[in-house]
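I have a structure here, written as structure tokens, and I will follow up with some questions on it.
The other protein chains are all here in position, but one chain of the complex has been omitted.
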Amino acid sequence: MPLWNSRFRKPLADSALRFTSSLDFDRVLFHVDIDGSKAHVRMLRKQKIISAADERKIIRGLEHIRKEITNGKLKLDWRNEDIHTAIEERLVKKIGETGRKLHTARSRNDQIALDERLYLREEIAGLIKLIRHCQSVFLSQAEKHRSTIVPGYTHLQRAQPILFAHHLLAYVEMFDRDAERFQDCVGRANRSPLGAAALAGTSLPIDRHHVARQLKMDGVVENSIDAVSDRDVLIECVSACALTMMHVSRFAEEMVLWNSHEFSFARIDDSFATGSSLMPQKKNPDIAELLRGKVGRVYGDLIALLTIMKGLPLAYNRDLQENKEPLFDAVRTTRYSLAIAAELLNHTRFDATRFETELEGDLTLATDLVDYLVAKGISFRRAHSVVGKIVQECLRQSKSLNQLSLSVYKRFSSKFGADVFGLFTPRKSVHAKVSVGGTSGKEVERQLHRWRARMKNVL
Amino acid sequence: MPLWNSRFRKPLADSALRFTSSLDFDRVLFHVDIDGSKAHVRMLRKQKIISAADERKIIRGLEHIRKEITNGKLKLDWRNEDIHTAIEERLVKKIGETGRKLHTARSRNDQIALDERLYLREEIAGLIKLIRHCQSVFLSQAEKHRSTIVPGYTHLQRAQPILFAHHLLAYVEMFDRDAERFQDCVGRANRSPLGAAALAGTSLPIDRHHVARQLKMDGVVENSIDAVSDRDVLIECVSACALTMMHVSRFAEEMVLWNSHEFSFARIDDSFATGSSLMPQKKNPDIAELLRGKVGRVYGDLIALLTIMKGLPLAYNRDLQENKEPLFDAVRTTRYSLAIAAELLNHTRFDATRFETELEGDLTLATDLVDYLVAKGISFRRAHSVVGKIVQECLRQSKSLNQLSLSVYKRFSSKFGADVFGLFTPRKSVHAKVSVGGTSGKEVERQLHRWRARMKNVL
Amino acid sequence: MPLWNSRFRKPLADSALRFTSSLDFDRVLFHVDIDGSKAHVRMLRKQKIISAADERKIIRGLEHIRKEITNGKLKLDWRNEDIHTAIEERLVKKIGETGRKLHTARSRNDQIALDERLYLREEIAGLIKLIRHCQSVFLSQAEKHRSTIVPGYTHLQRAQPILFAHHLLAYVEMFDRDAERFQDCVGRANRSPLGAAALAGTSLPIDRHHVARQLKMDGVVENSIDAVSDRDVLIECVSACALTMMHVSRFAEEMVLWNSHEFSFARIDDSFATGSSLMPQKKNPDIAELLRGKVGRVYGDLIALLTIMKGLPLAYNRDLQENKEPLFDAVRTTRYSLAIAAELLNHTRFDATRFETELEGDLTLATDLVDYLVAKGISFRRAHSVVGKIVQECLRQSKSLNQLSLSVYKRFSSKFGADVFGLFTPRKSVHAKVSVGGTSGKEVERQLHRWRARMKNVL
Partner (left out) sequence: MPLWNSRFRKPLADSALRFTSSLDFDRVLFHVDIDGSKAHVRMLRKQKIISAADERKIIRGLEHIRKEITNGKLKLDWRNEDIHTAIEERLVKKIGETGRKLHTARSRNDQIALDERLYLREEIAGLIKLIRHCQSVFLSQAEKHRSTIVPGYTHLQRAQPILFAHHLLAYVEMFDRDAERFQDCVGRANRSPLGAAALAGTSLPIDRHHVARQLKMDGVVENSIDAVSDRDVLIECVSACALTMMHVSRFAEEMVLWNSHEFSFARIDDSFATGSSLMPQKKNPDIAELLRGKVGRVYGDLIALLTIMKGLPLAYNRDLQENKEPLFDAVRTTRYSLAIAAELLNHTRFDATRFETELEGDLTLATDLVDYLVAKGISFRRAHSVVGKIVQECLRQSKSLNQLSLSVYKRFSSKFGADVFGLFTPRKSVHAKVSVGGTSGKEVERQLHRWRARMKNVL
């Protein structure tokens, strides 16, 4: 039975109740709902709005209900409208009249807002932990490949040789920004809206800050109207999920590429790949593909939230209930995807010898030729043009850079000397990139150490 | 156990299986999967690829499984990977070796594509039926208000008096386009991809058209590569859902407005409204608000699908599995929302006398003054300007149009005569709008009859 | 000066005018706006609402303005508010008082709705033409590669050998559905909303059907309220653009892959590729990458339109103006992308000999082994399992299928005979796929002919 029906002459129609009930999905809030109610009740007693005896009774009742739900003894039925009603009704059933005092100086409007913020705080903590775990898995793989040379790509064309560790560390950076964003979001989320009541505050002598302190929140959401109508932090969190999943999708795409016959660089363990119901030879990177696809649902969740909030007048509107499912879905999908992405990388072997020989004298070393000429005093743009013509010559003759003779080089520029042939190993090229954050062994080692130290602090 | 694992040295890791399994959501396809398998098996027998005895055995087995699932006796476990595997494995368990022939000349790639199309065909039929039902509810409400006068709004400003029936019929038109779009979509969906196999077709002597005919489909999807990699119809369907829900959201917004104290035009039955946990006087149009909010998730579903498909190389990729949940969600949300929107309108009473008196001599009749002057030979734009000044005069004096004297009118234009005072009833204004599709009683009656006749045909 | 300001005591503030003015983007509607006005004026004369002399004068004036705008003589200034106002004001300036009759029995509400529909009709015709052009370019390329053998991919893993023509024809199919969708949309767009006036129709004796006939439209949008508040066809059109661009993005992705060093299958002409400002050797498939990226803006346009329409009460609201830019952008982007995609394919050479030798005895022929066993009476699933183990053996020994001896084959199944070695050429495998729409030469030729014939009809 709804909490509000004394004013109505008829009960809510079944179909209407079914349509409005949120219990099927908001049950995940039961823990935080009880936490919030406990803090509320303690404050009511401190403020002498209820007695110490009532407080004890209610809190004991709530903890009992927490256990009942946890161990599945309390059947939560959609007919209870929402988790807040379900718990209050159960409380009244258990402890009688005293239970009817729980909702004093509170509305579901501020109660829901509180629950969502407590939920976010908890989930984001979990997400950040998973991001740290991901970083550490990428870092470990990078440490294994601190001297593996691969072609770096731009436009999916081979650009310059790089260390594979360097490539993997790029993801560690991305994940770091993801964690920062979640941190920013939780900073704004962790404030208590409780005490805003329906929208105007209350005439009862409550202490909002006391509730916040008990819940370890950083103060209250000041304006009571804003407190019940704002859902910014939900959207922020799903935005952060969308960016995280975008990063995951980029990694997933690379896994698909690296596992292709054409790239032949990565080999997923049999326990993390799947086959075909028709073609017996197939070994497919399904996990990576699903990770790539899952970014779609999180983008969709973000659009759902943004659409719902568009053009809503203040303060609370029931549309806000529709925010919950996309939020829960985005958080769950991101959590799950991060965990699996880490596991997938852990179950993948990369062929450290795949590319190095192939890159001897390769055209990807052309930039080194340019730098050579620049060091000899030729302007950059002219050097670029000279080397471009050498590349054309290589293509014409189907030769690699180390297959042209010195006299040919001299035809393009008199600055070339025999030392030019020292440039043509990819390892040399890599280690020459000594600029800060560049791909040289020295810089990559520095980055590896920095991250390893950092991981120690955050994990 | 997966269908494909003989090539692998290790079983799929539990976490990987959990991540890739789709059985939690694709179980809704079990009916169509069995339908498709039956058609396939009949064709295999007709083509002498399997024997008549095998056909009988398999079909009996499949029908048995259908019953088991329907009555909940067969527990579908996510470990079965997907509904297709679950059914095939169950079949082998039931009928032994013969069951292993079911998948002959078939891949899950074409099987899934078929199942999705059969699902779409069925769901769209249901959606169209619901749209027709909605139209008929709107039409009935319109018939009740065939002479109720309300202000028509543009920019939420009162513009001109109209019949409320006319306003409601605008929604009947919208829904009609929605139904058309679903019809267009099913026209493209209702073709069989079966026989495309993995992507290349098969060397076994199958008859694709026979399968299509059995399933009452309009031919086959020709190109086998396209057949397994295309998901256009899913996106089309969700696009059509998005437009439908957009229409629903507009109606929901109007319901919220009409039920406000300020508009005081609509009164939702107590059985279709909800109250407040804190404020005892509240009666809220929650159903309308939720309907308005639900458009968000369908937009989100659409973006999910579009994102997933972006930039996928041919042919099948596992990302496509991620299409299912948004599709199912969009269809279910739209279906549910249409049903509830109709019920909500059925449970709403509109106050037929709310506006008419208020509109006597109202400024919303200004356009009638313009038409009056145009009929007397003044150019439209000049007439508009003359009446604009009269409006300004009314505002200055806080008078309505019928409170100015004839001499005042004559001050603005000599063309005004005493007959001008005949213009100032909203009913007269309404009935003057005789243009085709206009708000005059005659036109609205014509529309009501047209739709009533149409409804008889389509329902 | 606005058309409506006689009622106001102050002119619109400059910043407000700047914010509301749409002339910077709606000027593209000038042709259709003039077409619509001409049809309107002709009808007004036919209905004796204006004189034949007025009609002539106005039409001559309008045609003059069309020329002035076309040759740039008439400066369209954003201060004119919108293209409709700009033209009407210019007309009054040119032909005097008569010009003030143009807007008789018309509102900008129905005028804009008409213009958008005429614009859509024209643009969609152009889009369909471009789609046909694209199909014909893909078809030509397919005809060049009617016997080129390539690996077909699923999950970006080599699956089975196919003809490259077959692969290209999959795109011809996709484009065909795209054209169909645009056709469906134009079917709903091509109706005249003119005569709906502001929202209620008009009391002047207009003939809406006459206007529609003159503009070669299929009747009128019946309900006048719906006529001015509906923007479904815009969204439908942008949805169709989104699907088309999604197809383009898939092709673009494949072009990027095929042009990679690893795939080495396609070679874009130097005139359609770009280089690097730093790395002289680079030749990048930028055109393909931009095509892939452009899908993003069209998805964005779609979300913009859907968001704008969410929850708007009837009838016209100024929010609708915001629909124009995303619509124009989506149409322009799609048009441009289709044209460039066709050009890109035309400027690409595919290496017909790249894959065939490599596929001799390749594991991608494993399905042929399964079919072989099925033909010998082994159940499909068992045959799949047997071949899976053979594949495992090949992987263990690093051998291809044709490098195992017959005795090894017999170890896996006694059904194997010497004839099994006849299976191991990819060409044989391809031609065996004789099912309808399969990759066999015969089926692909049939498809090529069908499309070539079809192209003759539609181009």
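The first chain written gets the first letter, and so on, giving A, B and C; residue counts start at 1 in each chain.
Quick note on the criterion: contacts are C-beta pairs under 8 Å (C-beta built on N, C-alpha and C of every residue); 3 or more make two chains touch, one makes a residue touch a chain.
Since the structure is predicted, the reported quantities are computational estimates derived from the model, not experimental observations.
**Student:** Check the options A:Arg66, A:His166, A:Arg335 or A:Arg354 and report the residue that touches the missing chain.
**Tutor:** Here the residue in touch with the unshown chain is A:His166.
**Student:** Of the listed residues A:Lys389, A:Lys410 or A:His449, which contacts the missing chain in the full complex?
**Tutor:** Going through A:Lys389, A:Lys410 or A:His449 one by one, A:Lys389 is the residue touching the chain not shown.
**Student:** Hey, which of C:Asn80, C:Asn109, C:Thr364 or C:Ser435 is the one touching the hidden chain?
**Tutor:** C:Asn109
**Student:** For the chain left out of this view, which of A:Leu243, A:Ala273, A:Leu290 or A:Leu359 touches it?
**Tutor:** Considering the complete complex, A:Leu243 is the one touching the chain left out.
**Student:** So which bits of chain A touch the chain we can't see?
**Tutor:** On the side of chain A, residues 3-9, 49, 88, 92, 97-105, 109, 152-156, 159-162, 166-167, 169-170, 172-174, 177, 180-181, 184, 188, 195-206, 208-209, 220-230, 232, 235-236, 239, 242-243, 246, 249-250, 252-254, 257, 292, 295-296, 299, 302-303, 306-307, 309-318, 367-368, 371, 374-375, 379-382, 384-389, 391-392, 395, 430, 432-440, 443, 447 touch the unshown chain.
**Student:** For chain B, which residues touch the unseen chain?
**Tutor:** Given the touch definition above, chain B has residues 151, 154-160, 256-257, 259-263, 275-286, 289, 303, 306-307, 310-311, 363-364, 366-367, 369-370, 384-385, 387-388, 390-391 touching the missing chain.
**Student:** At which residues does chain C meet the chain that is not included here?
**Tutor:** Output for chain C: 2-13, 15-16, 19-20, 84-85, 103, 106-109, 197-198, 269-284, 286-287, 289-290, 292-297, 299-308, 317-322, 325-326, 336, 339-340, 343, 347.
Note that in this section only the chains that are shown with their structure count from here on.
**Student:** From the C-alpha centres, identify the chain that is farthest from chain B.
**Tutor:** Most distant chain from chain B: A.
**Student:** Would you mind pulling out the distance in Å between where the CA atoms of chain A average out and where those of chain B do?
**Tutor:** 33
**Student:** Measuring from the mean C-alpha position of chain B to the mean C-alpha position of chain C, what distance in angstrom results?
**Tutor:** 23
**Student:** Two or more other chains touching the same residue: where does that happen in chain A?
**Tutor:** 275-284, 286, 289, 303, 306-307
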